[in-house]
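Data block below; observations after.
Shown here: the complex without one of its protein chains, the others still in place.
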Amino acid sequence: MTQPEAVAPLLDVRDLHVEFRTRDGVAKAVNGVSYSVRAGETLAVLGESGSGKSVTAQAVMGILDSPPGYVTGGEVLFRGEDLLTMGGERRRRLRGAKISMIFQDALSALNPVMSVGAQLGEMFSVHDGMTRQDSRAKAVQMMERVRIPAAKERAGDYPHQFSGGMRQRIMIAMALALEPDLVIADEPTTALDVTVQAQVMDLLAELRREYRMGLILITHDLGVVADVADRIAVMYAGRIVETAPVHELYAAPAHPYTAGLLGSIPRLDHKGKELHAIKGLPPSLTDIPAGCPFNPRCPRARAVCRTDRPPLFDVAPGRASACHFWKETLDDAG
Amino acid sequence: MPEPEPREPGSLAPDEAVTPAGGGASSLATSDAETLEGGPIPGGTASGKARSLWSDAWHDLRRNPVFLVSALIIVFLVLIALWPGLIASGNPLQCDLAKAQEGSQPGHPFGFDTQGCDVYTRTVYGARASITVGICATTGAALLGSVLGGLAGFFGSWGDALLSRTADIFFGIPIILGGLVFLSVVTGGSLWPVVGFIVLLGWPQISRIARGSVVTARQHDYVQAARALGAGNTRLLLRHIAPNAVAPVIVVATIALGTYIALEATLSFLGVGLKPPTVSWGIDISNASTQIRNAPHMLLWPAGALSITVLAFIMLGDAVRDALDPKLR
Partner (left out) sequence: MPGNGEAILEVRDLVKHYPLTRGILFKKQVGAVHAVDGVSFDLRRGETLGIVGESGCGKSTVAKLLVHLERPTSGRILYKGEDITRLSGRALKAVRRNIQMVFQDPYTSLNPRMTVGDIIGEPYDIHPEVAPKGDRRAKVRELLDVVGLNPEHVNRYPHQFSGGQRQRIGIARGLALRPEIIVADEPVSALDVSVQAQVVNLMERLQDEFDLAYVFIAHDLSVVRHISDRVAVMYLGRFAEAGTDAQIYEHATHPYTQALLSAVPVPDPRARADRDRIILTGDVPSPAHPPSGCRFRTRCWKAREKCARVVPPLEIPDWFLEGGGPEAHASACHYAEERPSPE
């Protein structure tokens, strides 16, 4: 703990494995994921459905549905301490106070029969042992922080009386109430309209700077990532296929899957032409292809891709790509 | 050991593409899919057979011990209801007063009742009344309830309001009081007034379930899609709504069957249901209840048979529900 904060990562996920044991076989949802987040940094975990991005976060938070989900290997180090092996009570206390989570669907994540003021206040009275009155005042203060108009009057309202954007603000207020070191936001704005999404993302970015938190932003939206992230980890079939600082990744992807995703977005100069869709479908997690999991869909695939699983090659300082032909991919993109 | 969720399209969130669950179970949906070129994904063809939801449910049921046990009991009960002679050689109405209330003896394992009738034979023959009343009443209530509830749910408007309020009125009738009044007017002591009464009080429960599930099914996009194609109401109801709304009705009806059997026994116990010479567990329990101190065996056997029967149907209903709707677990 004597290392300077800038060097020691806040959260260090190492070689995490998660599987789901289902009737149709074992689904390998996360297969050796490693990433780290430093204080004050925003890491975007980008992937499509079934990529394992949310499952990884659930395993980190310790909220994986078990059964059917099981963590079968790896470490999750929070300030150097492994969350997976620490006692349940200690982990529970870290959750909410030091690591908190923002969910996609605020309506189902909030208790429908408790006023939002009471729910926010509970955070303070349970974790900090505040009195009822103090915690209520703190709750209103928090609601003002996330810019809910007429916070004092609305503290007695129930979640369903708020609009989607306002509810997401309340979720953010709850996640930040105890000034955690790390916030995991799982598709925080996916359910919101564009104009409201912009409001909420702005608020989140501002509060992150103010509190100097680490933020893991889990999303499928390449636009949102470009707007707020410092670094990106792209996931496919339960693995990280590419990590890079955000500017470098958008300028020149080093993995064909990333390149394919970027090509799938409609752009101005593609008008009237075909979009560069990635052919085929993501693999079944019960039956991930041998070699590189992306090889059946990859335009660059050769014999080696069907037999040898590519490790994460170091491409440049702070950049890595799990592709045998990262050099060619990078050259073509540049 | 909890069974993993079978694939149930209805249970997938609409925004499956972005829910956390999409990381785990739902991505399995692609396991037997093919690439866009039409060729199968290598190694992904193992489960290429067409599987309907009913066969999925059957697949689940076959592995569920609760289902297997309850189904075995029910098959056994139905068999002895049809052919009691299979396991009982005596005549339930042939009694010997001299042996009244005697305990177990060779050839008469359950002993004798107050009239000197063989308790074993009467317990076996009693299954027929219970099973017949149960099945007939359930069929009647399910048909009446699902047709009325289904139509009300589909067409809505004033007919729906009228039906719902009527059902509420029937719900308000206390069953025992209603039974005492109804069955003392419609006399006879045979099966049919009892069946009739149970149908009369039972259909609102089924109609409520049927109405609810039709209302849910009606809102699905595939019904809208068929409507946009120009499909008429008959096609919508029979082809699109009924097959998707029938599962909850089946579940509730199966559980209701158990309670109807208990209700028949209760009414017979009170003396307004079935009457001798019909052999019924309810009648036997009623006769035995006065002698419970000196001859408990008279109560034990018919009451035990009744409990096991009711339990079997309720367990079956539970198992069927689990198989048809994994979300309810």
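For reference, chains read A and B in written order, and residue numbers begin at 1 within each chain.
Keep in mind that, in the parts below, a residue touches a chain if its C-beta (ideal position, glycine included) is under 8 Å from a C-beta of that chain, and two chains touch if they have at least 3 such contacts.
Treat the numbers as computed from the prediction; the structure is a model and nothing was measured.
Note that of A:L16, A:M123, A:A155 or A:L222, the residue touching the chain absent from this view is A:L222.
Across A:D193, A:E210, A:D308 or A:E328, the single residue that touches the chain missing here is A:D193.
Within the set A:V126, A:A150 or A:L275, the residue that contacts the chain not displayed is A:L275. Against the chain not shown here, subunit B presents residues 7-10, 12, 14-17, 29-30, 32-34, 36-40, 50-53, 158, 161-162, 165, 220-222, 224-231, 235, 239-240, 243-244.
Listed here are the subunit A residues that touch the chain not shown: 48-49, 149, 163, 165-166, 193-199, 201-202, 220-227, 229, 246-247, 250-251, 260-268, 270-271, 274-279, 281-282.
One rule holds in what follows: only the chains that are shown with their structure count from here on.
Taking the mean of the C-alpha atoms as each chain's centre, subunit A and subunit B sit 47 Å apart.
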